[in-house]
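All remarks here apply to the structure that follows.
Excerpt of the complex: some chains, original placement.
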């Protein structure tokens, strides 16, 4: 089947944003019944190239042919009519609307009277959600969903178009292993049914499993194309970065033998006003020593984020039971400022909504947490401010056109580094990270891991919630497994492998997702 | 008014007016109007415009301060910059305009003040009626004609905090003084017909046995009329103020029987132009204060007054 | 469920104020004046114009916009109606249609400038507010236009005076009726149509809406058009109630309308709000004003109290769980 004329042929595509040349003369094809992986560092141009194909980005040079026919889309709607749909990297959903309404937004089923056909919408939504293997009430407002669940909704939405070309831009970035598995099954089905799938991911393991072909972008140029089944992770990352990447993990390990830094004992939160869908801590015990990197594993909604939020003082207000000690002193942060005063820093899960003022400069975003401290009599010495930002940018290898560039114009990975940098500037004793490498490329990941190792070496304790098994086993000294808000297991990565970890985090949930799947 | 004459001499003594140009000259007159939102003021401008057409030497420019004291000051400043030959001003409020009027006057620009007198005597002539007085007249009318045996009155006030509202309220109380008349309720109608109606709706519901509504101007009176009709209280009599000789004005309302009476609060527009002619064209002096007659309008004289006031000239 | 709660909650403030009104109602010969049916209908009638404006405003606020021009458009429309009926000898229907069309066009234009040129609605409609006011004054020749009824030329068809009357045995004021109908239609429109989903989506996440193929600009323009149309209708009701076209009438009405929408639980950042809430918000203010005046409360004290209650009512909405489309 692969030798048929490609569904999509993009030739000589170029696109620039002001000065930035995001895509330069790129070639790209999608064939029916294949999974075509698109690889590249943050900022390489993957999303941009696909946005061009999906009609989200205009003003490009070059030609797109669908079934050999040249096309130029006026907008996403055009592309969808041509059978192309895209799951975008940012979760573009309407908070106040229900899951079903989001899935069918813009294509609402109507009754003969031309009114909304709610019944049809709900049943159809249920089927789609079932296919993605998530058990969600389609009537629930999306704002009450977890990031991961929201990602599954965007997938269901894309499926609803039953497109011939489905572009998935980092669909698993917020999906823990179990849910990811389900997605892979869906992809397999689609592929079998003859759809062409473009798969963008920074998780090398996935590429190996899923992809037939792989195209690598660097600085907007196509630099390599592989038969994905033969391609090794090393080849891929080398093509992406342009040099050999010394292996990702291993460098990561901190020391387990440090003095006790954070001690959490039977922590549980009884919220004053419970928030639907939130999984508050319900009996969590764990311990982080100085200079130790401890991982948090768990399924979607296991309560990792909530635990971190609680420790940082931004969880749902309510009564605590159990104890939290830092440096042996009992603490109960009521807000970020108090947490920061204790020397706790927090990198939130969603950099776009909780991390950055996207319109504002990288400079402003980087120094935000410390301007108060570096100010003398309330006045911020411009020079010191710049130096702080500059050194951080260098330390984290943030590539940018200048400190004045709006944070929103950076690629995902670089945005994440800015948030991380801001937190490091506060010189924390304990660093809380919620999926910090979500959507971050191999190179950047390596740098971030090196950074974590480095600060761990300086005695900083790190608590790292992650959805990526390799990351947990690779970077952490120990991994604590959460299930339904409880800490159920603890594994030493020295002994335990990924398989063991996956089993541990799924527990009986494994059978559950088996049924729905 | 001889006293006024002398004061005006002293005043002219202070300022050094430009030599009178006489009939040969051409003259620009600046009219600073407090606002054109209120029918009364719109009519004042209309009267001035109308009268000025009879004086070939005059070109008149109108400015609207939109009920804003600062804006009106700004406009007078602009007229000074333009070096108008004469200023006619109907102040939004008296005191805030006093100093800028003085400034114009001392630059030798003759100033005619309408409707509301500014403080001091740094102006050429004040032309207008007295808001306190017109309130008193309304009170006396209610006391003597409408409710000789005493009774219950509801009051619809003008915009709270504006001086005519205060003066018309105080004057009315003096007018009904000593009689067995009680102002049982009052509310602010902001000079507007629809506010007047809304307030009257609840007012008439809330206070039993209202026999007369005293409205600080005719538009609010019209509103009260609609409310009374709607409440089926056709017995209620309504007294207004302004008596504008226009289709939508109080005199027509009296003629049509919606208002029991209104009191003509003359705009002084025509008189102002006459004075302007005396000063600029005839090179004469005008009395410092030209009080204008307040006229009571009832069904008997409505038609006649309407005709007279529109006779123009 | 949430929807139910939400609806309930947006009514909550109204219920409280209503109860307070009953408690504080003056009594005349053993009867509560406030509850007197005539009075209750007065409340609705008094709020009908604001209410109609507020319904249109609800749509604008749902898409994250705002329309400051409605008050002036009301004035312009009242003048338009009066002038057409009295000076141009239009029939009732032609006059009404012409005015509605004018309101619609005015709104559409503001919509185009906002959506296509991407200028903030606040500033566009602030300008629109001045422009409509100026047009009203120019069009009316400065003076309010009296509407006298009769067949003679220069007089309006008596049919138009119906707007000032009461139907159903002289009980229900026609403006109240119109308000009810408008609100009813809007409420339905905002629940059952795909258009409504698009409105909510634009307010909730414009980018997402655009990516989903929602015709964002068109919807925005339509919404402003609708708001203008209803402002025109309010102006017609105004003219009919007062037998008068007032070039300066309706000033500040936009603020009352916005307040009603927000008290009704809408978020000015868009995506949240319902017609039911808006109606409740409008009535809340109406009831409050009515009971205060029934008790002859000094007008300044009234301002104070209304101000405080508005904040309190808006505060009530904060307890609300996240809204639904």
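Order as written gives the chain letters A, B and C; numbering starts at 1 within each chain.
Heads up, the rule we're going with is that contacts are C-beta pairs under 8 Å (C-beta built on N, C-alpha and C of every residue); 3 or more make two chains touch, one makes a residue touch a chain.
Worth saying up front: this structure is predicted, and the values here are computed from it rather than measured.
**Q** Each distinct protein chain appears once in the view. How many of each does the complete structure file actually contain?
**A** Copy numbers over the entire complex come out as A x1, B x1, C x2.
Note that only the chains that are shown with their structure count from here on.
**Q** From the mean C-alpha coordinate of chain A to that of chain B, what's the distance rounded to whole Å?
**A** Centre separation, chain A to chain B: 72 Å.
**Q** As a quick test, compute the distance in whole Å between the mean CA positions of chain A and chain C.
**A** For chain A versus chain C, the centre distance works out to 45 Å.
**Q** Where the centres are mean C-alpha positions, what is the separation of chain B from chain C, in Å?
**A** Chain B and chain C have C-alpha centres separated by 34 Å.
**Q** Residue numbers in chain B touching 2 or more other chains?
**A** Answer for chain B, listing residues that touch two or more other chains: there are none.
**Q** Send over the residues of chain C in touch with two or more other chains.
**A** Touching at least two other chains: none.
**Q** Under the stated contact criterion, what part of chain C meets chain A in this complex?
**A** Residues of chain C touching chain A: 2, 192-194, 196-198, 200-201, 203-205, 207-214, 271-272, 322-325.
**Q** Sort out for me which residues of chain C touch chain B in the complex.
**A** Result: residues 26, 28, 33, 36, 38-39, 42, 45-46, 137, 142-146, 148, 164, 166, 173, 238, 241-244, 246, 248-249, 251, 289-290, 293-296, 299-300 of chain C touch chain B.
**Q** For the complex, give me every residue of chain B touching chain C.
**A** Interface residues on chain B, with respect to chain C: 36-39, 42-43, 45-46, 157, 160, 185-188, 192-194, 197-199, 201-203, 205-208, 219, 222-223, 226, 230-231, 246-248, 252.
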